[in-house]
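Here is the structure we will look at.
One protein chain is absent from this view; the other protein chains keep their places.
Showing subunit A:
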Amino acid sequence: MREADLEAIIEDYLNDKLNTAEREAFEQLRKNDPIIDHKVVAHKVFLDAMAQYSTVVKLKEQLNYAHSQIDVDTLVEAYKPHPSKIVQLWRNNKAAIAVAASFLILAMISIYSIQNNSKQAGSFEAMSRDLAQLKRSQNNLIRNINSKNSSTNRTPVARYGGTGFAVSANGYIATNYHVISGADSVYVQNNKGVSYKVKAIYTDSQNDIAILKITDKSFNLPGLPYAIRRGLSGVGEAVFTLGFPKDDIVLGDGYVSSKTGIDGDTLAYQVAIPVNPGNSGGPLLDNNGNIVGIINGKENKTDGATFAVKSKYIMEALNAIPQDSLSRKVTYGKKSQLQGLKRNKQVERMQDYVFMIKVYN
């Protein structure tokens, strides 16, 4: 039998085109000859593949025809990604944006609740002697009316009071900005009752710090006994302040009660020292005589919750002043001469460097 004839018979057999006698004869042949059997199997695989190929080719022709009936350009126009980058970004990253947004919302909620929880009921009250002075001037006025004496040669009475402290030997004094803001003229008075006129050299309303300079060029102090502390104070650390809530210097003693000021203000400490109007601008010192802050206010509803600007902002203020104009300025991060002294000795050494600020307007 020729190969070509065999092939034809196999194909006819697979296509079921043999009559019964032929089929039986062929199946017998196939059974006895493994080579023929193999050829049958191989040809079946081939024919199946060809049939599938044929089906798909025809189907594709039909699909291409169907495709040609569609106005693809119009559809592309309608469905293509939105030209706007934002909309596209949104569509492509819906999931990611949603996750990010929920985190953001969660974060905002938690921050809000933390703030709410930590919000102090009271509000901040600057500790300059504003009200006290007003009252006093009113009293003066009444006395004037009653006595009917002329007051023409009366010296003007200071409207505000505060405290300041020397930051250099040649008359630079640090205090609170709120003490001197809006002033026409400012004087400082030392513990012995001598007044000097000062002018504001530097003000920083954000940190509530002002640097004043005594205008008298002959003014000079011996070297400063205290230093400015570099590090932060910890909660519970003992601190004290000197100030002029009245005309004589007053010592206030206490401890750092919180590392943040009102409403979590990180610029300030909260300290447990009872203060009164007039303490504003006073130095806050640790036991070793290092300045850790400036008293600048208290909470009006809680007794003993006083706030102090942190020392590093004093340093920032000093660095803003031309350095050659500061003679023997307060040292930063060095050992204080007050270290190891008893409190009464510390106050004694310091009191010549703490001033009452008097503001006229």
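One rule holds in what follows: a residue touches a chain if its C-beta (ideal position, glycine included) is under 8 Å from a C-beta of that chain, and two chains touch if they have at least 3 such contacts; residues count from 1.
Here, contacts and distances are computed from a predicted model.
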Inset, instruction - Select, from "ATP synthase subunit a", "RNA polymerase sigma factor", "Spermidine/putrescine import ATP-binding protein PotA" or "Sugar ABC transporter permease", the UniProt-recorded name of the complex's unshown chain. - result: "RNA polymerase sigma factor"
Legend entry - Contact partner of the left-out chain, one of A:31, A:58 or A:199: A:58
Legend entry - Residues of subunit A (touch criterion as defined above) contacting the omitted chain: 3-4, 7-8, 42-43, 46, 49-54, 56-60, 62-67, 69-70, 72, 75-76, 78-81, 91-96
